[in-house]
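Take a look at this one; I'll ask things after.
One protein chain is absent from this view; the other protein chains keep their places.
Chain lettering (A, B and C) follows the sequence in which the chains are written, and residue indices restart at 1 in each chain.
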Amino acid sequence: MILIKIGGGAGINLKGIAADLGQLRAPFIIIHGANAARDDLAERLGLSKRVVTSVSGYSSVFSDPDAIDLLMMAYAGLRNKRIVELCQQHGINAVGLTGLDGRLIQGRRNRGVRVREEGRTKIVRDLSGKPERINVSLLQTLMDAGYAPVLTVPIIDETASAINSENDDITALVARETGADLVLQLIEAPGFMRDVRDPSSLIPHLSPEDISDWEMRAEGRIKRKLHALRKLLESGARSVVIADGRRERPVLDALDGLGTRVGDDHSRDLRGILRQPPVAATTG
Amino acid sequence: MILIKIGGGAGINLKGIAADLGQLRAPFIIIHGANAARDDLAERLGLSKRVVTSVSGYSSVFSDPDAIDLLMMAYAGLRNKRIVELCQQHGINAVGLTGLDGRLIQGRRNRGVRVREEGRTKIVRDLSGKPERINVSLLQTLMDAGYAPVLTVPIIDETASAINSENDDITALVARETGADLVLQLIEAPGFMRDVRDPSSLIPHLSPEDISDWEMRAEGRIKRKLHALRKLLESGARSVVIADGRRERPVLDALDGLGTRVGDDHSRDLRGILRQPPVAATTG
Amino acid sequence: MIAVGTAACPVCDSPVSLAADLTESEIIRCPDCGSELEVRSMEPAELVEAPVEEEDWGQ
Partner (left out) sequence: MIAVGTAACPVCDSPVSLAADLTESEIIRCPDCGSELEVRSMEPAELVEAPVEEEDWGQ
């Protein structure tokens, strides 16, 4: 089973991704973000985004009730259904779901995190938390019946409330609990870059040791990303690829070897296993 | 099986509805609107709503791509997931879906309808159409596994594109194809009113003949509503109830006999069949 | 009526003269066969048979 994480940037070529996925034989699950759509909507609605940074350098969006409404409109609504629509137009019988639906992604609301604000150390509680369990039987039921799950936030917490959560953590958890063989992360960059501003600084292979080194030196959101990448490796996925989601054929190019191969198993030829003549449109 | 249609008005008591539904023993499907949420969002985004009236008196919202984005944000996103959240908080393992997901509600885009604009008769084509088929096996698979489907627009057309459609038509089609025994429509009024401005003009019983008479004399949106109500009766549902979705206990009051009973079978006692001690929270 | 051109009727093929103030997607009737036609485009002028749709369409 393949897990495809589609970044939430405006430059991601969703149509190209859907066209490529239509050619895969192996079943797959999509997890996607929508930060660009959310930021655009927040701006048009005049809602400001508060980012808080924990005392040890992790920064993230403060999720108040307005922010959860935005998640529901931008992630669960607009982005999720446009991806489902594109999949349907390429012979993929997609079903879009959030972590709330069927208690698909169950998590725990954060007890309170220490942040530095105005020279004080404060506990910040909001509507966000960590994913802990996946309703794998719902995913299995859908995939056995020929559907492709397309997942996004919000997730559901212990009080059955909608909370925000980091898509990278969700990806690692889904990978582990579904035993994904390949995890493909499509982002708005050629792959993992030593220096995001320098296109030639692409790193073709990243071993687990590399990741831990980088994590020590990084800060804020990059630190989060590396932390999640390490956990993704620990999830047991045989191959992890980070590739450019803006290309004409993002998925096929990634399987051809473009982008960054993460983990020890970077020589594996992914093309043969997955490339297939176009799959006939599956009817509902 | 019970089909519950929840109106999209701001005054609907979603929490009360979820609490009541948590006490039902029979499986049910929810279909909901979100016109208030959509209008609010459209206004905040500065998007104007164009209403067109066909030459024979049917008026409806003109669905351009912006309008479909709004549907996805307000109906499929905000309203759908807030209803799913409330259901989960009352022991109902809800799964929110649009007609796109799993090709659940398949329709045909309208070929072009004649409207009068600026003294001319013109053909108007937009992203809307009529629902024609339901993917009943997906609904059955989910309900057999203990989930409660929560459905809304958009639906999917013959080119696998997202289109708008009238919730009343969808309700009639789902009722017919799933063989619903009871259809409960929860609206922002005590029931079917002779005169919406006169609270005492509630009509307790509406026979099929009454409906046809009313339909002759009505215009615009009311004409649509009556047309859809007639088709709902033709769908074979044994009991159809229109009741007030703003009450403290909207569903239980409706089963107690409040509101309007539609069709010939208005003496049936709905309370005994359905009232149950609170159902234990079903886990995912 | 100041005609700006003509287009063939898709049903009976006879020429239909198009008024200057005609707009796209407007409905006109062929003077010969009486069919209801839709102005698909003005430049170039193109007429198609007007679709017949059941009245109560989308929301």
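Here is the rule we go by: contacts are C-beta pairs under 8 Å (C-beta built on N, C-alpha and C of every residue); 3 or more make two chains touch, one makes a residue touch a chain.
Source: prediction; values computed, not measured.
Asker: Which of the chains on display does the removed chain touch in the whole complex?
Answerer: A
Asker: Of A:44, A:114, A:205 or A:238, which one is in contact with the hidden chain?
Answerer: Once the missing chain is taken into account, the touching residue is A:114.
Asker: With the missing chain put back, one of A:94, A:153 or A:270 would touch it. Which one?
Answerer: Selected residue, touching the omitted chain: A:153.
Asker: Tell me which residue among A:22, A:129, A:149 or A:190 touches the hidden chain in the full complex.
Answerer: Going through A:22, A:129, A:149 or A:190 one by one, A:129 is the residue touching the chain not shown.
Asker: Considering the entire assembly, which residues of subunit A contact the chain that has been omitted?
Answerer: With respect to the unshown chain, the touching residues of subunit A are 54, 56, 58, 60-61, 63, 110-114, 120-126, 128-130, 153, 163-167, 169, 223-224, 227.
The rule is simple: only the chains that are shown with their structure count from here on.
Asker: Quick one: report the Å distance separating subunit A from subunit B, using the average Cα coordinate of each chain.
Answerer: 33
Asker: Could you give the separation in Å between the centres of subunit A and subunit C, each centre being the mean of its C-alpha atoms?
Answerer: Averaging C-alpha atoms per chain gives centres 51 Å apart.
Asker: Taking the mean of the CA coordinates per chain, how far is subunit B from subunit C in Å?
Answerer: 37
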